[in-house]
Structures are given as C-alpha cells and as structure tokens.
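As you look at this complex, bear in mind that one protein chain is not there, while each of the others sits in place.
For clarity, chains are labelled A and B in written order, and residue numbers in each chain start from 1.
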Amino acid sequence: MSKWFKFASVLVMLSMLIALGACAAPAPQVVEKVVTQVVEKEKVVEKIQTQVVEVEKPVVQTQVVEKTIEITQVPVTNMVYNSYQSDPAPRQVDADIVKMFQEKYPNITVTHSTVAHEDFKQAIRAYLTSSQPPDVMTWFAGNRARFFIDKGQILDISDVWSSEGWNESYPKGFQALSTVDGKQYFVPTSYYWWAVYYNKKVFDKLGLEPPETWEEFLQVCETLKENGVTPIVSGTKNAWPAAAWFDYLNMRVNGPEFHINLMLGKEKYDDPRVKKTFEYWAELLEKGYFIEDAAAYDWQDVIPELVQEKAGMYLMGQFVMDSIPEENKADFDFFRFPIIDPNVPIGEDAPTDGYFAAANAPHPDAAKAFLAYLGSKEAQEYVAKELKRLPTNTEVDTSGFDPASQKGMELLKAADYIAQFYDRDTTPEMAEKGMAAFQAFWTDPTQIDTILADLEKERALIFAEE
Amino acid sequence: MTTATSTNRTGALQRAMLYVIVYALTLLWLVPVITALITALRTNDDILARGFWSAPTVFTLNNFVLAWTRGGLAHYLPNSFIITLPSLVFTLFLSSLAAYALSRFRFRFDRLILFIFVAGMMLPFQILLLPVFRLMNAIGLYNTYWALIIFHTAFQLGFCTFVLRNYMRTIPGEILEAARMDGCNEFRVYRQIMLPLTLPAMAALATLEFTWIFNDFLWALILIQDDALKPVTTGLAALRGQYVMDWTVIVAGSLIATVPTVLVFLFLQRYFIAGLTLGATKG
Partner (left out) sequence: MTATPVIPAEKARPARRAPRARSKSWWVPYVFLAIPLAMFLMWVIGPMIYSFYLSLTNWDGVSAPKLIGLRNYVRLFNDRVFWIAIANNAKWVVSFITAPVILGLALAMVLNRNIPGAKGIKSAFYSPYIIAPVVIGLIWGWMYQPANGLFNSVLRAVGVTDPPGWLADPRLATWCIIAAAIWRQVGYVMTLYLAGLQGVDPSLIDASMVDGANPWQAFRHVIWPLLSPVTVVVVVISIIDSLRSFDLVFVMTRGGPANSSSVLANMMYIEAFNNYKMGYGAAIAVVLFLISAGFIFIYLWQTLRSELEY
C-alpha cells in the first residue's frame, strides 16, 4: 500500500502544478492588453514579459504594471511576428532584423517566434482565421499569397507602398507580385537564383569547362561518367529537387510562356510538348548520369558525394551553399542551366519570399511600420550581405556584393522570364501530384505515357474545381 | 529448486542461451539509439564533408548548447510541464472513474458508452485539428494553456478508459464484494480498493501518456500562437529548416527533450515492472 501512497503523493504534487497552470493560463493576454496602452522604456517591457513566464507571482505582476503606468508617456505596442525562416542562417538574420527594427522604433516591441517551415504552411490557416492572429507573417510571393488575399485575410498595405515610394523603387515584376486589383498586400523582400552547382576541383582535374549548351552539358556528363564520377546528384526523397529538373527542362524546351500556362492549368500534361520535355530528362536517366536511387536521399544527403569529388553537379537553389562545409565552399561555383534551343526565351526559377500582415491584425499600425522596415533599403542590404540572397528594392547598392551574388544577379538579369518554382507557381494540390509523378518517372522512365495520362486526369480535375 | 541435478544443468544452459539472445537483441535494438547519440556529438560539416557513416573526426557538445539556445528550450520547457502534468492527472483520474463504471456495473447504454470511448480513439486525430481549433476559438480558449490541457485530457480519455476498464475486469470481484459487505459505499470501494489495485496499470498508462502528451507537437502548433505559451516540441520543430537541416543540432535537441520522459519512465517502471517481489514475499 505504501507504494500506492507514494504514487498518490506524486499525483497530489502534480495537481498543485495544475493550480499554477490555471493561474498562468490567462495571464499573458492580460499583460498584453496593458502593454498596448502603456509604457515607455524597453527595459520595463522586458520586465513584464519575464513576469509572464514566472507564473507563480501574479501579484507582483500587477504591481509592475501599476508602476509602469506612472512612468508612461509614449504608448508602446507589443506586436507579434511569426516567421517560417527556420534554416539556421536566415533564422539568425531574421532575429537581427527584429533587433534593428526595435532599436529604431523603441515604442514597438516585437514578439518574434520561428515556426518550422513545413509546419508554418499548415498553421497559417489557423493563424489567419483565429481571434488573435499574429500581426506580421512571412510568406511566399505569388499564387500562395494570392490564395489568402482573395479570401480577404490579408491587410491592405497600399499606403505603405506609396509612402515608402516602393512604386518607384521596386521593379515592375515585384510590384505585380504584390498587387491584387490595384491594391498592395505583400512586401517581397528577397529572392535567390537556381543554377547548376559544380565542384571546380572535379572539373579542373578532368579539364572540363562549365557547359552552356545542351550538347556541351551532355559531353561533360559523359566525361565525368567515364572517369568514374557521378555526373549529377539529386536527393528526391522530398520530391522538390526533381521538380527543379522539370521546371528547367520544360522552360528550356518549350519556353517560359508555355511552362507558366501549364502551371496555371491552361495547358495539358499529355501535350506532346510536355512529353518532349520528359524525353530530354529520360535521356539523362537512361545514360545513367544521375546518382542511383536518388529517392533514397534527402537533398542534403548527397552533398558529401560532391564534396568528396565523387560527383560533379547539382541543380539547386543558392541556399545549397549554406550546406557546403565551410572549408569546401571555395571549391564550388555554378553555371546557368544549359540552353537547349537558342530560339526559346530564357526562363529562370527565382523564388521570392516576403511578408504580409493579417487583415484583422491586433496592431495594424505597428505591423505596417514593421513591413515598411522589412522592405527598406537598410533591412534588405543587411539580408543581402549576410545571406547572399538578392534584394528586391532597387535602392540597395549592389556594387559591393561578392562575386557569386553579382553572378547570380547577372544570371537573372539575362532571363526573359522569372518563375517562382514548381510548387509555388501551380496550386499546392497540383504540385503534390506533379512531384509524385516526377518521382514515378524517375524510378521508371519507360512509363512516361501512363504517368502523363494520369497527371492530365488530375490536372483536369483540380483546375475544374478552381 | 527441488528438481534433479541433470534438469538443473540443462535448465542453466537454456537460461544462459536465453540471456545471450536477450542481450544480443538489446544491443541490436540500441544501434540506432547509439547512432543518434554519436550524431549529436558530431558537427554538421563533418557529416556533410565525409558522409554520415564515416568515423567522426571531431566530438563536440556544442550541438546541445546550440539546440538549447537556438531552440529556446529553457523558455519552452516549463510550458511543457504546465501542459503535460495537469493533462496527465485529469486524464488518469477521469478515465479511472469511467473505467470503474464500465467494468463493474451493468446499466443501460453501457456498451454504447464503451463503444463511444473506443471509437473516439480510432479516428486519425489530425482531422480533428481544425474543427477543434474552431471550437476553442469560438469559446475563447484559443491560445491558452487550457486549450491544450482540456483537449489532451479529453482525447486521451478514450485510450485510458479502454485500458483501465480491461484491467479492472481482471480484478477479482470478491475483494470488492467483501468491502461492500463491510458497508463501504461505491465511492469508497473505488477509492480505497479499486484504485490501489489498478496501480500497475495506472503507472504504465502514466508513462505512456506522459510520453505522448509531452511529445505532442501538432496540437500545440494549431491551438497556441503565443510564443510565451508554446511547449518545447515547437521549439525543437523550429530547428528544422525549410532547406537546410542542421542534423546534429536537431538530434541533440531531441535527445535533451527525451530526458523528462526517461526520468518518468525510470521513476514509474518500478510500479509496473518491479519483478515478482510482491508475489515472492507473499509466497
């Protein structure tokens, strides 16, 4: 029986904790409301926030609040910023930007929280429809943002655009990405390029030059293979790296216009032009230029192959450099995806990230101030310097950028069309089906006709509902 | 131990073989766990440069530090306890009430009620995410600890009631009957006879429930938006990037988060797997 008593006494202790939990539960909201009316110095605000965590002393908490009311002159707003920048480097920069903003606006405090990218995509629907949405959120430019804008969930920030002069300082393309029915809802802040990254040491050893045309590319692949080096790596466990191949091949073979119409559901997947794209792809697969069993690897899993010079090339976004070990970074460079048909306009993938605010944001003015800062020259310069991503604001002085960023900018300047990426240009559902189809094709290229027929069925169904 | 020596010897041999098999299997089982431990001590660059199965060139505790600071674990851990412990206590208490009723009485709708409890635990809970979110939001509990505590309690009731009911049915009725003869009312029978007897099952359940509720991530993601209230799993999840995965830090962070669960297991295991000591002293 004594055992039982021990067990029971633990339970009693636990239930005392419940009481604490109960006290703690409503506290943060109360504090938050007070903070919005009150306070002047950051220090005091911090004090209150620590009190929120120390739930045992609700009494002390009220005292602090009373005291602050006495000192107060300027109203302080405590706004919430939820970010999906969960990759280590961008996450750090994100935090720095928040700090810089707070230094500039001492009457606004930002509660910044980072949510893993995949989870953010799912939580955002709860955020936006809840009674207490976050004020500012990260999001993708283009179709994915449009989904929420069309449903009236996003704050109209046309006034920010005009007061900040962004209608002049942002290129037309980015303005279009942010505008629906003549009003602006979005602040695009940074973008990055995709390209074929390669290990210079491998190329040098075999006397290879970065290829510009498809024939040259095939020749490079052949040479690498003959020398026992895997020509192209990819990790398609998560299917998006495969989608990059589709994007580029389709844009090079059929041109960006056809590609984007296909993304919008206006062209068919069983179109002979799409099949032609896959024939180019099949050639690479059948010649064994890709790493074997690509679907067994996550995209980062194959980086050791590149670093150890067992493999040559990787079609990837600029962020691949974040994953190359520090000591090997200098060995890597990139070239534009080879031109297949010189008569076809050049399209490139350059996904753009940015920010928007919730339509029923509790602190719309603070949200707008923060958005204005995020789009400003100062913030963008910092992001570009730290992350090597490209700024959207043309006021940013790019002359001091490192050679890789310069080259990336040139690459995009030379493009006739900038696409966002497969899973951003088409609907989420279509992207899911399409990427599964790419995986199926990768496993067995001979099934191409069945795969495309199935995909077309899906497309018809998905876009009929739109 | 009164059997003949010859059988004793073969018995010993058999036992030795059994031990060898069990120990070998244990080691095999630990391979991925040990791999995880080693991974947490390496650097990401080391893995990215040399491959995962290469011999580690550096050992560092830095990942734990990084996970602790970058994941904000110090900030999130108290929240995890504030959410988990009340949920655990409420669930065990309420489900033991329900299980007692369902195992010891026959009444109208008893089977229907049992079916409701069992059925509720079968639905893939992910589909409840948004409906429950809307309900919480409508009654003003969204973004509070209570949202998670109430939901975890309610949701785990199905499983706990089911397990406890089956366990309580194995307890001989005579013991309870004797107490009733002594004039105990049902609530005293429940509290003084039934609860102590269900201790092993309660302890096993407490272990499992603690593991589940403490490790919950999806519900915290959907029901809480305020960073000050989030449990540790959200901090850990945010270590995963959109593209770049700092594997070693992720593994280190997860290992830190297992510590409370391990402690609970070690503490409670004596109640449900203390060997046969109880019986031995009796016999």
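Please note the rule applied: contacts are C-beta pairs under 8 Å (C-beta built on N, C-alpha and C of every residue); 3 or more make two chains touch, one makes a residue touch a chain.
Just so we're clear, the structure is a prediction, and the values are computed from it rather than from any experiment.
Student: Can you say which of B:Leu85, B:Ala98, B:Leu195 or B:Val244 touches the chain missing from this structure?
Tutor: In the full complex, the listed residue that touches the missing chain is B:Ala98.
Student: Quick one: which of B:Ala74, B:Ala178 or B:Val262 touches the chain that's been left out?
Tutor: Selected residue, touching the omitted chain: B:Val262.
Student: Can you say which of B:Val163, B:Leu229 or B:Val244 touches the chain missing from this structure?
Tutor: Touches the omitted chain: B:Val163.
Student: Could you tell which one of B:Ala49, B:Leu88 or B:Ile150 touches the chain left off the display?
Tutor: Once the missing chain is taken into account, the touching residue is B:Ile150.
Student: For subunit A, which positions touch the chain that isn't shown here?
Tutor: Answer for subunit A: residues 121-122, 125, 128-129, 147-148, 151, 153, 236-239, 291-298, 301, 305, 427-429, 432, 436-437, 439-440, 442-443, 454, 461, 465 touch the chain left out.
Student: Just checking the interface: what residues of subunit B touch the absent partner chain?
Tutor: 18-19, 22-23, 26, 29-33, 35-36, 39, 51-53, 94-95, 97-98, 100-107, 110-111, 113-132, 135, 150-151, 153-155, 157-159, 161-163, 166-174, 177, 186, 190, 200-201, 203-204, 207-208, 211, 215, 236-237, 240, 247, 250-251, 254-255, 257-258, 261-262, 265-266, 269, 272-276, 278-280, 282-283
Here, only the chains that are shown with their structure count from here on.
Student: State the interface residues of subunit B toward subunit A in the complex, per the touch definition above.
Tutor: Going by the criterion above, the answer is residues 45-52, 70, 75, 78, 81-83, 85-86, 88-90, 92, 130, 133-134, 137, 140, 142-146, 149, 195-196, 199, 202-203, 217, 221-222, 225-230, 234, 237-247, 249, 271.
Student: Which residues of subunit A touch subunit B in their complex?
Tutor: That would be residues 1, 3-4, 7, 11, 14-15, 17-18, 20-22, 24-26, 28-29, 49, 52-53, 55, 80, 82, 84-91, 111-119, 122-123, 125-127, 129-134, 298-301, 303-304, 307-308, 317, 319, 322-328 of subunit A.
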